[in-house]
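Can you keep this structure in mind? I'll have questions shortly.
All protein chains but one are shown in place.
Read from first to last, the chains carry the letters A, B and C; within each, the first residue is number 1.
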Amino acid sequence: MSFLEFCDVHVEYASNHGMLPAVRGVSLAVEPGETLGIAGESGCGKSTLAATVLRLLPESAAVRGKVLIDGSDVLTMGWGQLRAVRWSQAAIVFQGAMHALNPVQRVRDQLAEPIRLHRTVPSSEVGERVRNLLEQVGLAKSVTKAYPNELSGGQRQRVMIAMALACEPDLIIADEPTTALDVMVQAQVLRVLTGLVHDLNMGMILISHDLGVLATTCDRIAVMYAGRIVETGVARELFDAPEHPYTRALAAAFPRIGDPLARYAPQGLPGDPPSLGDIPTGCAFHPRCAIAIASCSESAPRVVELGHHRTVVCNLVGP
Amino acid sequence: MSIATQRRRIALTRFWMSFRHDRTGMIGLGILGAFIIVAVLAPILIPASALDVTKADGGRFQPPSLAYPLGTDDSGRSVLLLIASGTRISLTVGIAATIISMVIGTTVGIMAGHFRGPGSHALVGVTDWFLVIPFLPLAIVLATVLGPSLLNLIIVIGVTSWAGTARLIRAQTLSIEGRPYLERAKALGAGNWFQMSRHVLPNVIPLVLANTTLTVAIAILSETTLSFLGLGDPMAPSWGAILDNAFSTGAVSRGAWWFVLPPGLCVIAVVLSFTLVGRAMERIVDPRGRD
Amino acid sequence: MSLIQEVAVGGNEPQGASRRGRSLGLTIGAKFLRAIVTLLFVILFNFFLFRMLPGDPIGLYARGRNQDAEQMLELRRLLNRPLWEQFINYMSNPFSSGIDSTRFSRPVWEMIGERVWPTVLLLGTAVALAAIIGIWIGTRSGWKPGRKFDRVSTGTTLTLYAMPEFWLGMLLLMVFSVGSFGIPGFFPVGGIVSPGVDTSTPIGWFNVLWHMVLPCATLTLIYLADYSLVMRASLMDERKQEYIGLARAKGLRDSAVRKRHAVPNALLPTITLIFLSLGFVVTGAITVETVFSWPGLGLLSYEALRGPDIPLLQAIFLLFSIAVICANLIAELLYVLIDPRVRS
Partner (left out) sequence: MILSARDVAVTFGRQTRAVDGVNLDLVKGEIVALVGESGCGKTTLARSLLGLVRPSRGVISFEGSPLEYSTRRLKAYRSQVQLILQDPLGALNPRHTVYDAVAEGVRIHGIPGDEKQLVSAALARVGLRPPEQFFLRYPHELSGGQRQRVVIAGALILQPRVLIADEPVSSLDASVRGEILSLLLRLREELQLTVLVVTHDLGLAWNVADRVAVMYLGRIVECGPASEVLTNPQHPYTKALMSVVPDVSQKDAIVLQGEAPDASRIPAGCRFHPRCPVAIDQCRTTMIPILVGSEGHEVACLLKGKS
């Protein structure tokens, strides 16, 4: 059985201009121990989808569908049960570690908080556990006494990872964990994160706009556009041979160095991603699609199964 | 130029559309409008004789009646008419002092935020000094030395109250100075004056305006306090001076509530409505509030 | 002055760049130095205000009163000496400035000394009460803005904020001391203690407390309006921060998120601002002590003002300034000690 399952999840935000759809019917599953990458550009709904797992959306959001963790629906859970699920079954590595850590608490206390709360280890061993966690993510013991602002961006992100591991959850959700970091530090942090998730046999959802990052670190990738999944598949296969026109454009946006075809020929898509209030009819991608035909603007695209975990949502691809 | 006016009209309309939806802001604006009408019409409708102690025709400390809806003061004048004519003085002092305060505060704030070096440090030092020094004791010393008059009252309040604005504007200027569009303007070749007038000023003006309404509220309260302490113009009694009069003639111990209650309620109404309008404007223009 | 604006400013101030790399000792030293410079400017201001203004300082000094001829002669001699000599003389005791109180013909610092403690007692109690109640109200309304409690309390506090404190004092005096609207006058009309009561006995203490109820209530109401608005704004800022979301994600209860994360962080700027607001507190003291004839520095200012007794006024101004500068210094040092963001 899948550890996490999204069943036809819809999320809408209330605004002055009515309800804005951010996620429009997503069904997806994460197997135990699997790393799933979700790719997509800003505003495609990937972070919103991730936030539904622990029900962390603002009050203005309305969620429909089911989000099953270990078979029980997070969306209909009582508060007590939800609090028990939060962090002990699924934990989050937030995007901006600068703002996600409490600025006036020492690293030690922030790490200890979820451990004490969920009684992961006896209270006499909490200090020991905190030191172990920091060691696991490659931080010195001296960091325990530091305040977040005394750490560098990479160190803060490691603290966030240590915190996510604190209660040994079955699933870690990493929402753009390296966006604000430098290339080299990004490589360090990704290495720590994927290494630990693999060693501890945890499941992970890794969210990123960089298809290359996902292709090198994930088992499977789902590509989102305008609140829907447009393509899923095994990471390498999807990256090497993208089917959906949008996935192709994403893959080409970060060229392979040495590829003569990309030299002096940057690939891009005309137009801009649609705004939430103004999603095109039919296939939401059709105004930017190179191969679109007239009917794409009318009929919703069909889901094509290409076998071996591979699906594409397009009327013009596949058999 | 047509494009510039068109743009300004769009910005103004947009501001008004947002403001109209702010209920408390609109209530404040309504109350304020009523007081301004009273202030404008007061000298036309109220005969000078009604305010003259020697020509007063009512009895001492008369409770409210048909002829005197808010009773009379210690020398038999109608409290209602006193308050109506006080509106003009309180509002004038409050607004005039605010203009002084805003001009000084905005200029000092932008200069201190835009320039670097010893001059800017000196401006910050002076601002900090005025921020730290307790307002009322300073104002009392100044007003005593200058002597009681309406103009001195305006100057004293204006000169002692600009520092908060300067600090706010400086902080805002500094944050604008750090934005890329200023870097871009510099790269385009813009000089100091261009940067300050085209980029900094338009971006602080909305904040200045919101701050102005809040400062008027504080200035009116300050005026009331200083007048209560006897530092206002005895010939032009504001609401604070009426309260001073009530206090020193023993209205409190006589239980003459009609002499004490209404001037205070007027102060509250005006200060509160300025505050409400200012907070509503702040909600609309505060860059932190959006996105 | 408006504390609410101060909170808004705090968030924008770019921090770090200038502070980075400076040691803690140096930061504290710089703050002390700034306080001393500020104080020096107050003294200079006092010195020059009296001597540099247009017109005859002696006329100003003796405005509207007949003066002892010998004393006037003495004063004229003093003011005819070279400026630097006057300044050295002045600096030897800035409180007395070599000139006695015109009204009471006594050294001004003696008169001030008698009046300090009633003011400290009254203001200390009022500020403490206002801080406790104000922070409680601000916390409750800022955590769930828009709820009924928030709407009612914000409406009330904004009204209190718009209220001249002496007017509130006059109303309370009229209703609860003099007795109006059918309510019997319950509290004393003014002063700090009833005539003939010995303040060193428990009965005397109780008597003082009894006298303090109304002025203290007036000041508390006025101050708590400010404090609760500051706390509310500060908490609403914290609520939006991402670490609050993280605390929820960790599985903390709403009340635990509030108590462990949001409120402690929101208290930092609030408490600093309470210290910084001493200048505003002093304003209330002057008028409210006047209304209730509370024999403190505020009433003394009023008496000096009605004179006008300029040497006494300047000395009180100096004393208030010192108090406010010290409070500011304490606030800044507290901030450096409590908030790790400022420290590094």
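Just so we're on the same page, a contact is a pair of C-beta atoms (placed from the backbone, for glycine too) under 8 Å apart; a residue touches a chain by one contact, two chains touch by 3 or more.
In this text the structure is predicted, and so the values were computed from the model without any measurement.
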item: Chains shown that the absent chain touches, full complex; value: A, B
item: Residue in contact with the excluded chain [from A:103, A:255 or A:282]; value: A:255
item: From A:8, A:125, A:182 or A:305, residue that would touch the chain that is not displayed; value: A:182
item: Given B:27, B:111, B:124 or B:190, the one touching the chain that is not displayed; value: B:190
item: Touching residues on subunit B - with respect to the absent chain; value: 3, 6-7, 10-11, 179-181, 183-191, 194, 198-199, 202-203, 287, 291
item: Touch residues of subunit A, complete complex, unshown partner; value: 41-42, 152, 154-155, 182-188, 191, 209-213, 215-216, 236, 239-240, 246, 249-250, 252-259, 262-270, 272-273, 288
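What we mean here is this: only the chains that are shown with their structure count from here on.
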item: Pair of chains joined by the greatest number of C-beta pairs in contact; value: B-C
item: Longest centre-to-centre distance from subunit C, chain (CA-based); value: A
item: Gap in Å, rounded to a whole number, between the CA centres of subunit C and subunit B; value: 22
item: Whole-Å separation of chain centres (CA-atom averages), subunit A against subunit B; value: 52
item: Subunit C - residues contacting subunit A, complex; value: 241-243, 245-253, 260-261, 264-265, 268, 338-341, 344
item: Footprint of subunit C on subunit B - complex, ascending; value: 125, 128-129, 131-138, 140-142, 144-145, 161, 164, 167-168, 171-172, 174-175, 178, 211, 214, 217-218, 221, 224-225, 228-231, 240, 243, 246-247, 252-253, 255, 257, 260-261, 263-264, 267-268, 271-272, 275-276, 282, 286, 288
item: Touching residues (chain side subunit A, partner subunit C) in the complex; value: 54, 56, 83-88, 91-92, 94, 96, 99-105, 113-114, 117-118, 147, 149-150
